[in-house]
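Note that one protein chain is taken out, while the other chains of the complex remain in position.
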Amino acid sequence: MMLTMEGVHAHYGHIHALRGIDVEVQVGEIVTLIGANGAGKSTLMMSLFGNPRASAGRIVFDGEDITRVHTHEIARRGIALVPEGRRIFPRMTVMENLQMGAAHADPANYDADLARMFAMFPILEQRQSQRGGTLSGGEQQMLAIARALMSRPKLLLLDEPSLGLAPIYIRKVFQIVRELNRDHGMTILLVEQNANQALRVAHRGYVLQHGEITLAGTGAELLASPEVRAAYLEGGHG
Amino acid sequence: MSTVVFARHAMTAAERLRDAGWVAFVGFILGVPLIGLTTVDVGGRLAVNTRFGLLAATVAAVFAGRLLLRWGLDQARERKQARSAAGAPASADERAQGAQKVVTVLGWIALGAAVALPIFYSDNRYVVDTATTVLIYVMLGWGLNVVVGLAGLLDLGYVAFYAVGAYSYALLSTQYGWSFWEALPVSGALAAGFGILLGYPILRLRGDYLAIVTLGFGEIIRVILVNWTEFSGGPNGISSIPRPSFFGLDFARSAPEGEQTFAGFFGLDFSPMHRLIFLYYLILVLALLTHAFVSRLRKLPVGRAWEALREDEIACRAMGMNTTNIKLSAFAIGAMLGGFAGVFFAARQGFISPESFTFAESAIILAIVVLGGMGSQMGVVLAATLLVLIPEFGRNFAEYRMLLFGAAMVLIMIWKPGGLLSHREPTVRLNPLGRAGAAREAAR
Amino acid sequence: MAYALQQLINGLTLGAMYGLIAIGYTMVYGIIGMINFAHGDIFMVSAFIAVTAFTLLAAADVTSIPLALSFVLIVAIFFTSAYGWAVERTAYRPLRGSTRLAPLISAIGMSIFLQNTVQLTQGARVKPIPPVLEGGLVLWDTPAFAVQISWSQMLIIVTTVTLMVAFTWMITQTPFGRQQRSCEQDRTMAALLGVNVDRTISLTFMLGAALAAVAGVMVTVYYGVVDFFIGFLVGIKAFTAAVLGGIGSLPGAMLGGLLIGLIESFWAAYLWAEYKDVATFGILCLVLMLRPSGLLGRPEVEKV
Amino acid sequence: MNAAALNTPATLLSVQKLTMRFGGLVAIDDLSLDVPAASITGIIGPNGAGKTTLFNCLTGFYKPTTGSLRLAHPQHGEMRLEALPSHRVARDAQVVRTFQNIRLFPKMTVLENLIVAQHNVLQRASKFSIAGLLGLPGYRQAEQEAIERAATWLKRLRLEHLADHAAGALPYGIQRRIEIARALCVDPVLLCLDEPAAGLNPRESAELNALLLYLCRELGIAILLIEHDMSVVMNVSDHIGVISYGRKIAEGTPEQVRNDPEVVKAYLGEDDDEDAQDTAVTTGGATA
Partner (left out) sequence: MKKQTLLAAALLALGGFSGAALADLTVAIAGPMTGQYASAGDQIRKGAEMAIADINARGGVLGQKLKLEVGDDACDPKQAVSVANTMVNKGIVYMHGHWCSSSTIPASDVYADADILVATVSTNPQVTERGLPNVFRIMGRDDQQGLVAGGYIADNFKDRKVAVVDDKSAYGKGLADEMAKAMSDKGLKPSLRESITAGERDYSSLIAKFKQAGVDVMAFGGYHTEVALILRQAQAAGLQLTVMGGDTMTNAELVTAAGPAADNVLFTFSPDARKNPDAAPVVEKFRAAKVEPEGYVLYAYAAMQLFEQVATAANSTKYADLEKAMRGGNFKTVIGDLAFGPKGDLNVPGFVVYRWQGGQYDYVK
């Protein structure tokens, strides 16, 4: 078991954002979390890092309880996040952004990892001395994924990686997700608004509503579920 | 699905001791160079004196203080947790309603107290005078609140407008014999003019760049007042500024030929308190007018535009708002109110000099706005009262006075980072308060 | 000509001093995005520590100047960094994540507090030390006027330039510098990448305080007289220097400091000394009107 | 507005030879584009192609390096947008925009956001605040009208119950809707929407489609739309322009654009093995 959340509650200011979340991620799985705006998807991701900290419940990662561990310490234990909105350091170069990703990895792997990233994302090699803020949205998304991978995480979290991207980049993102999992055995937890594609790449999925898990199942099951279809896959008739 | 509620676990005795020990150790390190050692003058040379006894006492006090503080904080947290466990947390609407009610009640109490104060203290100069000072700062705070709290423009040189008002009145009255009431609007307009003058060159600046330029502007005004002796009296300032009269009646022991004094007209025995109380009510009226003016403005397009500007300047432009005019109007109105306060200050002191208009003064006024809760009118009253009274209370502690003042500023800020009253009341509501909850339920 | 040269040297020294303090200002500003109004007072504390240390050395009959200077520097840096750390821990850390103005006010409170602490514990009197570095070089001896540069002036200029280069290198090239910049640009993301944000900020404050400590020692050596009020004016000037150069930029702080030093020096030399502050702030306004983010500041592209 | 809709000229906005350089970087390169009146024009293109820059030029936030932006305003005649500062573009030319990363006034309530958008009308009615300060009936009536106007839009967008909530605390999708409502309160002739569907789920996107069609067909507001969500762009646009690296690479009806090989290569992407038919579903498939 890579990650277990047991009855996790969390508050965001005065909002009770998570109300008893139970989620499991097995080693080598892609798990997708879908839900409407404001359902608490991003809060759930961030609560894994203790930001906001769970007010109740337990989070176990790789056999260790991380509920009370510092954010930076959790990151060092092997969870990496590609956050919503990408959060590239805008005034650092592409190279420096990648170095930040590798800040707590074994320096011995650095050169090999960098080469791997450049192979996976050739655009980053071309842009390596450009400032992060000057990249286009798609390029930033590639950089954000590469940055996360530089730390050789055991678990990769992706928060809305397709948001605001051109279709061509959306394809690329899902392709990478699939490759990472299939070719490198990476365990991935994916949060998506784009439920259709997200569920298609996932082994399993959860539906989050008002801070609670309302449905769980394999990707195919959820895709077929009438509730999911009605709420997340088909537009109303307008 | 088990719900284990975490209470942040209470510290064990050993942990408490270790924590306090660590803090005491830091206190020791910090104390060595300043408390443990001191230099004294022995016949034209310095020698080092040691005060290890004092240092030890300080470290012990820090240790005990930390233990006590931790314990107190833990208690407070426990009580808070118990309370929130007992009752469901109030909804945002209910909280807003509650806060609004408190502020309203508080406002009326403050007003009542303010009106009644001179009646209860009619023979106490100090109380009336201190209350007058509080009101001057309240007025200044309300003025700066327009610039900083509403429009979100950080102004570290607000004292410049205060100075412009004060000097305008001082010069108009001593040089040209203008009365208080004649000079008041002119001085306010002059201050507003300076506000626009300052506003123009810095329209493009943001945040801290704006702050430093306003700070510089304040300093420029002060340096000019100090050096341009022919105009401002230089460092000597201007003395013998006439006091405002009560509809032409002076507050003097005896009137010049053909005029009457206040006491004489009303057949009272002369008392210097009459003038003091009159000045007090004068500033009270000015302050109330300011309050009415600013609260009204806040609900007008211009006031909403200020707040929108604070929230997002680019969105303002995209909505077709002329941000230049909005900024300038904020500077002008803030400056005008500062100018009014300055006029009153000059009239009350009877003497002004550049020393009253230093950066420290700007910092205090800004602190009033921020401590009060940006944009909150009642917050300004509360903060002004605190910041004037703390140093006055401090007089009992002689040389520790300013030390306590500094510490209090830090502590209040940490205690209430959003200011004492941080609740923002909307300028307009679609659904009046009581019904909001119902409306929300209906929407679910 | 000789006169102008002398004024240039004076201006450069003064400017280097402002620059040295401004570097600390700008570094702390960089990481937490707030004006640390207490920085000038940290500098003042370090000057007092330096006075005590020098007096101790004099009592111990230490005559070697390099030895004395390095001892005083180490002592001052140690204790002043502790003050920097404590100030951050008590007055700023609790306010992280609140409005931008809250730490500004607590900084002002802290500044008042430190000033009065020193006044109470060390007394209100000025504290002098005997001249440490005497003499200098006569660069150009004209009949009317001898252009001189003293050893302490040289020390100040050299120290400032060295520190500026060293710290610029540290920030742009080292992992710590990267971590620091990452905290400045996106604190949450930095933490998500495993950066200990609290520790990085604390360290930056300590480094800023260490810079202030060096400045404090330099001031003590150069002017020989210290009192509890010196932090305020110098703090404002250094802050102005940091903004003029573009806040957040170390070379900018240096440049701003030098500019202000030179403006003050030459304005006082050829025009009206009493209006030199007007000149300084006037030029600041002018520069900011033309370049709203300072001379070397990164131009703030309006992100729409 | 209806009167305006009757005698609108064919082309509302004409972009001609627009170029925008930042230092050495060419963000928009000799771009020409026509926006017909009372229609929805979509702008698509890869990230960083210059779409938002086009909006910024159009709404006065950037001064174009060269080129012209002519607006055939139904009341005021031809206006040159490139010569107007941003606030006048909104106020006088009535070209109003929303932002890619939502820019509401977060601490103000939803209703206040919508009333601020009517600032110019109200400010005129308040006669430099004097009428407002005195509470004269003229101003009071203007304010009442502003509130009603805001309430109408809130009702139309089903946001009424949130009117008194601070805008910044509301969920993302709702904030998007508020931003559109706020823009509508400025009374636009041309409404420029920058990725209005970003972060919306399919159901919300569908609602957005309905709203856009209503605005355009019923109220005659011309809409310029930047969007990556093909289910929105392809469904509502009358006309689509495709931009890549600052240049227009294609233009035409949704059908034409979708099948343009260059667009597929630069933007839509080649269908690959695994999700060939799926992509059809998510992009254009929902047309039926």
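Labels for the chains are A, B, C and D, by order of writing; each one numbers its residues from 1.
We take it that a contact is a pair of C-beta atoms (placed from the backbone, for glycine too) under 8 Å apart; a residue touches a chain by one contact, two chains touch by 3 or more.
Keep in mind that what you see is a predicted model, and the values were worked out from it rather than measured.
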item	value
Touch criterion as defined above, residue of B:E15, B:E78 or B:E355 at the omitted chain	B:E355
Hidden-chain contact residue, picked from the options B:V102, B:V115 or B:V285	B:V102
Of B:Q97, B:T133 or B:T324, the residue in touch with the unshown chain	B:T133
Hidden partner chain, residues of chain B it touches	41, 43-46, 102, 105-106, 109-110, 113, 117, 120-121, 124-127, 129-131, 133, 226-227, 229, 234-237, 239-240, 272, 275, 345, 349-353, 355-356, 382, 385-386, 389, 391-393, 395, 398-399, 401-402, 420-421
Chain C residues touching the omitted chain (full complex)	3, 6-7, 10-11, 13-14, 17, 116, 119, 123-126, 128, 130-131, 134, 136, 144-146, 148, 150, 152, 219, 223-225, 227, 229-230, 232-234, 264-265, 268-269, 273-274, 277
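Following the convention adopted for this analysis, only the chains that are shown with their structure count from here on.
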item	value
Which of A-D and B-C has more C-beta pairs touching across its chains	B-C
Distance between chain centroids, defined by C-alpha means - chain B, chain C (Å)	30
Geometric centre distance via CA averages, chain D-chain B, whole Å	43
Where chain B touches two or more other chains at once, by residue number	92, 314
Touching two or more other chains - residues of chain C	302, 304
Sites on chain C touched by chain B in the complex	29, 35, 45, 48-49, 51-52, 55-56, 59, 75, 79, 82-83, 86, 90-91, 94-95, 98-106, 108-123, 125, 127-130, 236, 239-240, 243, 247, 274-275, 277-278, 280-282, 284-285, 288-289, 292-294, 300, 302, 304
Chain A contact footprint on chain C (complex, rising order)	175, 178-179, 181-182, 185-186, 188-197, 298
Complex contacts: residues of chain D adjacent to chain B	59-61, 85-92, 96-97, 99, 103-109, 111-112, 115-117, 119-120, 122-123, 126, 129, 132-133, 143, 147, 150-151, 154, 160-166, 169, 182-183, 186
